[in-house]
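Shown here: the complex without one of its protein chains, the others still in place.
To keep things simple, chains are lettered A and B as they appear, and every chain counts its residues starting from 1.
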Amino acid sequence: MSGVESAQPVLRLQNITKRFGSVTANEAVTFDLAKGEVIALLGENGAGKTTLMNILFGQYTADEGTVTVFGNLLPPGNPRAALDAGVGMVHQHFTLAENLTVWENIVLGAQPLHAPRLRAGAAKAKIRALSEEFQLKVDPDAKIGALTVGERQRVEILKALYRDARILILDEPTAVLTPQETDALFATLRTAINLGLSIVFISHKLHEVMAISNRVLVLRHGKLVAERATLDTDRAELSALMVGAETSAPDLAPATPGAALLTLSDLSTPSIGTAPGLRHANLALRAGQITGLAGVSGNGQAALSDLISGLVTPQSGQFEIAGNTVATWSPRNAIGQGIARIPEDRHKTGTIADFDLTENTILETYATQFSKRGWMNWRKAKAHAESLIETYDVRCSGPDSRIRLLSGGNMQKLILGRVLENAPRIILANQPVRGLDIGAVNYVHGRLAAARDAGAAVLLISEDLDEIMRLSDVIHVISDGRLSPEFARGTMQPEQLGVWMAGDGFEGCDHAA
Amino acid sequence: MRLEPIANPSLARRLTLPALAIAATILIASLLAMIAGGNPMAVLGQILVGAFGSKFALLETLNRATPLIFTGLAIAVAFRAKLWNIGAEAQLYAGAVVVAVLGTGALQLPAPALLTIMALAAMMAGAFLLLVPALLKTRLGVDEVVTTLLFNFIFLLFVSYLLEGPLKDPMGMGWPKSARLTPEARLPRIVDGLRLHWGFALALIAAAIVWIIDAKTTLGFEMRAVGQNAEAARFAGIPVTKVILKTALLSGGLAALAGFSEVAGLKGSLTLDLSPGFGYTGIVVAMLALLHPLGVVVAALFVAAIFVGADSMSRAIGVPSYLADIMLATALLCMVLAILLTKFRVRRD
Partner (left out) sequence: MELFEILTSAAFWAAAIRIASPLIFATMGELICERAGVLNLGIEGIMVAGAFAGWIAVWAGLPLWGGVSVAFLVGVGLGGIHSILSVPFGLSQHVVGIGLTLLATSATFYTYRVMLPEVSTPPKIDAFQPFHIPFLSEIPFFGPALFQQTALTYLAFILVAVVSFTLYRTPLGLAVRAAGESPAAVAAQGLSVTAIRMGAVMVGSGCMAVGGAFLTMSAFDSFFFDMVNGRGWICIALVVFGAWRPGKALFGAILFAAFDALQIRLQQTGIGAVVPYQVFLMMPYILSIIALIVMSRRAEVPAALMVPFNKGER
């Protein structure tokens, strides 16, 4: 890495404070970024990293504090001003229009709206030149919907470069990438640094922070708690700084796997939009075992999750639960078969925002446990909700409060309670800790581990390879709808899994598997 | 600007904002009355007097509210499940046609049996009329707003054909109207001598039943779940398609009861001007009631009062009675905004 120049800072955040209602997301955050420097902003989920960067980029307005770019004060709440000043942001959740082409997404907003014509030819030429220079290969005429996640991220970066960004903000850019794609991204970032750009790199992954940054800033509960030169620190210290004195991850005892409770043999499902369906998948979920499913998002995880949830019926192949072939299949059947389903999106799929906690608690069981001949038994339902709130430590003002007012962690605890209370045989946990703070993460993982020890077969789907490797007894990799063979715990390195995640390794395996 | 949810809106906020919406409506109506050359106080006063000022006026308001309770319930039920039924007008006429077919001598039965059969058959006709767009929505993904709207035009032309053809009253001297119902097919008056028929009581009962379904049954729970978040409902195992179809049957049936009640209770025969847009006004009623079944009764009385009062005001003062329609549309738009602002705060960013 090149040396850091010690001139005027290109970016200065001073005393930034932001409150959402009673929650303080950022408190008096101050730091400088020098030309050619990479700052890593480290912190757990909910530490306030994304909020801080959204303030810098003008999508939120800070309650207090200022942002200065190249010596000029940035007007608050104006992304356009940030872009014009040379700040480019690569969002964690891509901001791309799927039905438009790559070049249209990049050019959007770059020309004044009153300009008489879109200069498509010139735009595409510039995009190609930038792709070449920064090793960001992508076809300008492709529709976003047809691109892989890695390619979409390249478009996001190109969007910033196209508008001559001098400062790049990358929010959890590696969360969705394979280890190999991460290496490619780092190569691009190094090129950018050599060309004089500066970078703020947001992450909670320590090894990446150590690999790419010059300086590390640690955020905790919205406050800047530490600043270290990367050369003077190590992962252990950063980990301690990041987490503070909070709960630690559960220790996993060795598994004692039992019979296969759910098996897929040569099973295929239809594709979902641009995401592939399962292709000739083989899978066995065993009692007392956590099966991890690693893979880049959009590679068939949704198809597998929908299948097990009962939303989709197989196109071909064999689907057995506890040795019995499944004939009819629906969410109700899945619930009846003792499958606990923790959906990927707790806001859209897992809960009904304007329903109260009682109603959300009985969403799956109102027909069987809380009603008789079509008449609801609200008294029983409320009592049940109260006991779940107690058992699963859901922080709320009572069973009558609307669930939209709960934090992500408490919402997830309620969902956990809803499905685990019925002593399930099989548990589908799809991204169960996405967006949760460290305390809630450990709580959810602890519950899953306990369910495993009680004899449940657990399928853990996650894009976070660290989470998969930490929790799983066996691992499958999914790529383009295909499932890899089963790998036992500790037999594979991340890079080896990365090869499978990228879709290599399946050769010759298609028929054997 | 940005909207920020308010965790627990204060009672003051929840009362003040809807009151402001009503105040804004009255203010706009006053301005319009002035433009038309009327004294605002006199115009508004005459609307009140015309709606409530005498026994006759009050009964007229209750009679006018009756079909609005039915269509308002129909729309509240459908909108709660996010089934955008804008076709209550057609469903109302479907019910009316059934009454005109069965009640003009085709079915010779004692009054209680005949009325029950007519009401049930009317409900089935209305339910069927909404089932078609509902099936198009669930099976083929065709937006029901446009189909139900277009059904209104189609069905009204069908009624026009019936009244000039098969259902035409031979004694009608060429007017497009059906024959008069037989005495057994008429809904009797609640109190002898007072011009208020049992349709009004039936409407109140219907509102109570819908409220019980809503609050106490699994179907009510399912309909609300589907309306609030169909994806989560489907994931939780609620049979979303079935629930939408059941909702359509209930909604269409309720709207058809408005036609039943108007023909069998009030008019005694079917004409093309049976409904001055009760199906559309039902949308306003349902929205003003915040889609609550018991609120529908109150809202229907309010809306009916404005209509009846405005008619009387127009005769007395000469300001066009379309003022009533403007007041209702304004009240609708102001009210949805007011309700939003009870739940969200506007932040300038």
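General observations
Here, a contact is a pair of C-beta atoms (placed from the backbone, for glycine too) under 8 Å apart; a residue touches a chain by one contact, two chains touch by 3 or more.
All values reported here derive from a predicted model rather than from experimental measurement.
Considering the whole complex, the residue from B:Gly45, B:Gly172 or B:Pro320 that touches the absent chain is B:Pro320. When the missing chain is restored to the complex, the residue among B:Val284, B:Ala300 or B:Met313 that touches it is B:Val284. From the options A:Val10, A:Val107, A:Ile321 or A:Ile478, the residue with contact to the chain not on display is A:Val107. Not every partner is drawn; the one left out touches chain B at residues 1-3, 32, 35-37, 84, 86, 136, 140-143, 145-147, 149-154, 157-158, 160-161, 164-165, 280, 283-284, 287, 318, 320, 322-323, 325-326, 328-330, 332-333, 336-337, 340, 349.
Listed for chain A, the residues touching the missing chain in the whole complex are 20, 58-60, 78-84, 89, 91, 93, 95-100, 104-105, 107-118, 159.
Here is the rule we go by: only the chains that are shown with their structure count from here on.
Between the CA-based centres of chain A and chain B the separation comes to 47 Å, rounded to the whole angstrom.
Residues of chain B touching chain A in their complex: 4-5, 7, 216-221, 224-225, 228-229, 231-239, 349.
Contact residues of chain A toward chain B in the complex are 20-21, 60-61, 77, 309-311, 330-332, 334-335, 341, 343, 348-355, 359, 363-364, 366-367, 371, 374-376, 378, 404-405.
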